[in-house]
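Mind looking over this structure? Questions follow.
A single protein chain has been omitted; all remaining protein chains appear in their positions.
Our next item is chain A:
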Amino acid sequence: TPRHATPSIPSRSLPARQPANVLEEARERLHVSSVPESLPCREQEFQDIYSFVESRIIDGTGGCMYISGVPGTGKTATVHEVMRCLQRAADEDEIPPFHFIEINGMKMTDPHQAYVQVLQKLTGQKATADHAAALLEKRFDNPAPRKETTVLLVDELDLLWTRKQNVMYNLFDWPTRRHARLVVLTIANTMDLPERIMINRVASRLGLTRMSFQPYSFKQLQQIIMSRLNKAKAFEEDALQLVSRKVAALSGDARRCLDICRRATEICEHSATGLVGMSHVMEALNEMFSSSYIMAIKCASVQEQLFLRAVIAEFRRLGLEEATFQQVFVQHQALCRVEGLKPISVSEGLAVCQRLGACRLLLLEPSHLGVMQRIRLNVSQDDVLYALKAD
């Protein structure tokens, strides 16, 4: 058995090609992975976290902090930046040296794996979850000379929830020990997570040092893109504004904003004009935000469209939003006659119904119910009527 396998991906035989023109360069910079040295628009949050961690490191005490915010607002990136700056300060002997380790709830198969990962990142030891918990307990409980402060970043905290909540309890209890010298930074999406899922003794140990990241406003999003592009002239001013306004109105997610810009550069490349303009951005926005249901209905076959019309007709007749296949099928046959098509058999009708159900235009009961299965629409009736009327 391979005991000392080193994790690695094979390397490529030819090196990757470097960007050749402005658009390609812009695309590389706009990729979400190319995080800039300093994040724009998060100076205040940066300062708060920095001073919190710095003071704990200098005092040699421990503490907890809870950071919340919707996805794509720069939580993890800001914490990483803080740690980079502190590391630099430690290297220059401005503050005492410290350890930084990070775990992510989503990157574990089970909440108890948190112990294993923390232990492995602290000491390089491998152990089972229970053993690792005991070792960590001992480490944080006992005084040791020349102990460094440890900064632990726990991402996606809500996934560490267990029924007895012992993982969370331990994570928040260790910093309160006298000799632990542990700073725990926790990140999650919802603001009221401590009140909602934690029992009192866990929530009280987490403490009240909290910070929430607001969604980006359109000005901030614009600034983020500008700073990423860094003088590379690839976008028109108005195009950027449109993207940032659209995204800010929907979610304020910076990832979305960057993805749309990147898609716009691709569209621009096809049309072979120099700058990414309004039309390209509009097209990218449409591609990413528009719902495809209407297009799907328009492209459906004649019988499928007829079936949707039959569903709506039956809903109107019943005054309900639900009907059995049998009822709809009667309407369908009538519509077939009106349209001058040959009526289809029940088997065929069921096949049409299943096809619509498979792409989730309809919501169906399990198919073994046959003609008795109940049908509901997954789109609004207006959408269906609009799609069927347009042509």
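Methods note: a contact is a pair of C-beta atoms (placed from the backbone, for glycine too) under 8 Å apart; a residue touches a chain by one contact, two chains touch by 3 or more; residues count from 1.
Here is the rule we use: contacts and distances are computed from a predicted model.
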item	value
Protein name (UniProt record) of the chain left out of view, among "Trafficking protein particle complex subunit", "Ribosomal RNA-processing protein 43", "Origin recognition complex subunit 4" or "Geranylgeranyl pyrophosphate synthase"	"Origin recognition complex subunit 4"
Which residue of A:Arg17, A:Arg146, A:Lys164 or A:Lys389 touches the chain not shown here	A:Arg17
Sole contact to the chain not displayed, among A:Ile49, A:Cys64, A:Leu159 or A:Leu364	A:Leu159
Options A:Ile58, A:Ile199, A:Met295 or A:Leu318, residue touching the unrepresented chain	A:Met295
Where the missing chain touches chain A, by residue	1-2, 5-17, 19, 24, 27-28, 31-35, 70-72, 106-110, 113, 116-117, 156, 159, 189, 253, 255-256, 259, 262-263, 266, 270, 287-288, 292-293, 295-296, 298-304, 326, 329, 333, 341-342, 344-348, 351-352, 355, 358-361, 368-372, 378
